[in-house]
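Shown next, in structure tokens, is the structure this report addresses.
Omission of a single protein chain aside, the complex is shown with its protein chains in their original locations.
Labels run A, B and C following the written order; every chain starts at residue 1.
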């Protein structure tokens, strides 16, 4: 496989959109899937499907082995110390809800503080808001600076004796800022405060080494990593796996169930209630194989070059305003266009086969701060290249023509 | 399509298990998938995939339309009054957790009673147990009688002024008992008590008409209905959609998000936080098409005939003890074999290609009552036939030979 | 799908220079709406007189060209009209976008007809239908309030 030719691994690019080749620039929303991943799903359902962990017949054994092999694969990929640190969830949103609920139940009390940032996606704010409603917790927002970054000093300033957890995004899905998570984690460790990283945008674009990052929780959405829908991963440090109470209740997560009392599993399975997403878990191993074959650092390099090229192109157009100029930028490029609303941009670009997203990208706090209800966002995946950036730039010009601007 | 030939619609039956044709009798655990459903998943990922509801480009429009069309399809299939009554979840387990959490938060207080039965799957007990831990609620267990049924009188006896909700299974996944849910709902309505039906085993085997059943909540696991993994449906009566607080927090379920305050969507989307299982939802429409093409009453009839035939066969073997003799039986047949542990049975049957399940089937309370730690379970799907029952019966005899019983 | 149909001159004009913007004097009714998915907002103000006619109306709003144009065109069309006209034209307008039916109401001028049908291009863009209909739904809510 070669990154230059990688589009052909993704069947979605075979079709024409409005007669044009598809320029897919919405990967921060969800990435497209390579054929190997799609085939793995079919193949699993066709030849090995069964419920896992519960039966002893041949199909159940095959499915269980595949399922647990996938956990091993994720553990290795993330370089987590223990396989029990890998918990499968419905998505990053559920992963964060799980932590907010379980951690909150046990450790957060009236007046305790939760430190997040103005950059956070609703998925890393609403779950904590529930602790505000239920426990009287206080949510503090680290401010974003004019470049779209959150600086370490800003975090430092807000930490108090009452800070119970810090929950921050790895990469902003709007400004593209790569946050200084290592430094924040170091700082938090000095004060003995656990850190949750919303890695939804981080994991698809950077080398993730849990033992190096050394955070307490890291949330991932598999569908943004060339993987299937409906699956997420929560990395949870072993000590929290041991300490936190279970989340949802149901089959598979119990130890003993009696009429007056229930005891729970003492490992990661206490967080995995009910029938799991077997086919999704199994096929996600293929997504990781795909990423590994290309190399995540090669992917990141290719995406960066593409992004930088695109930024340069767009900067040449005086009507375009790029949102944020962070010190280092992930694969996201938000912009606005003079006198043309982002929705109109998105619709008009689509006519040229260019798929971008318009809106607040689930970051209303940040958009409020920016003084904009909506922005247009082009986000990059491994399959994008400079030609895509040229087409984006041309499509924006066409858009201006439609509006006669 | 013809039920007699239906095995050929399911690719799993093309393979040999230990050199034998697969006799799959573990559908109560999870059903196999017809080719049309598997193909729909691939096809969707290959040609229409995008995140739904958030972008305005062509793929997003296609995906969103398919996604919402699937909701319409489910609404029609279940004959729900409003499309807003259909909520997509990770599975029946999440559906019940959602209700226990949201309903419990608002309506359950210290000393309030939750009425369930001894037949319940852990998924319809553990979530309520959390309300015991957190709110001081009391859980009452309607007793199962010697036939494996729960009688309406038993329910009646346990209802008090403190009963806040009744949560019962439609069909037991162990005794196969079909509970008198219509009568229980009628009774509950007189007393103004909401009823949740765990329809995990009911929906795959019976005609479900929400306006006729008229319960408040009905939980379904799609993977037991010839559908994909990782998807469930919660039917929630409109008045509860309006009244209950949201469950998980994240993208898509909000109205307005500010630093001090959050308002939530006022319809079903308040229960659907984060990126949904698009491919799963879309392909589940195919599962319903598949069921409709055969007709659910035809399926039920075929399954019943198969089951009755199997029961008769097994009753001829004096070493076999059938668990439960309910008035009407769903597609489940639990049994034990004299002096042979269910696990050994399952392993030995597998050698003959017969896939059954052994264990407590996530019903420890019931197994405690039965005085058994484990039972063997053969459960029936549309693809089973009398020949499968013959093979089951023969395989049991082989098992006795191995043990020289 | 045809962009030229969607972004016709009339729409671009109304989008750039929306009529009746602001808060009209002595309004008797108002209502606002907001699309949480995209952030579009509209707030409609109107003054009902004793004859149940809309004597004056205006709107405030943020949003795309389609939503601003639709609100602007709406205010032009219903100013001075009575409730039965408003109900009818709203119904026909929503039907046009949803079911691709024609506007049949005959108490509007040919110019007004051209203007309102200029929004029919939105039919082909399902994700944008909400942009065009929000103001109209909001008008109905405003009328229901007292």
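In this section, contacts are C-beta pairs under 8 Å (C-beta built on N, C-alpha and C of every residue); 3 or more make two chains touch, one makes a residue touch a chain.
These numbers come from a predicted model, not from an experiment.
Of the chains displayed, those contacted by the omitted chain across the entire assembly are A, B. Note on the undisplayed chain: of the listed residues B:164, B:237 or B:367, the one touching it is B:367.
The hidden chain makes contact, of the residues A:65, A:160 or A:297, with A:65. The missing chain, though absent from the display, is touched by one residue of B:227, B:274 or B:359; that residue is B:359. Which of A:265, A:300 or A:372 touches the hidden chain is settled by the complete complex: it is A:265. Subunit B residues in contact with the hidden partner, per the touch definition given at the top, are 18, 339-344, 347-348, 351, 358-360, 364, 367, 373-374, 402-404. For subunit A, the residues touching the absent chain in the complete assembly are 53-56, 60-61, 64-65, 252, 254-256, 265.
In this text, only the chains that are shown with their structure count from here on.
The mean-CA centres of subunit A and subunit C are about 39 angstrom from one another, to the nearest whole unit. Averaged Cα coordinates give subunit A a centre that lies 30 Å from the centre of subunit B. For subunit B, residues that reach two or more other chains under the stated contact definition are 54-56, 60, 252, 254, 256. Counting partner chains per residue, subunit C has residues 37, 125, 127-128 touching two or more of them.
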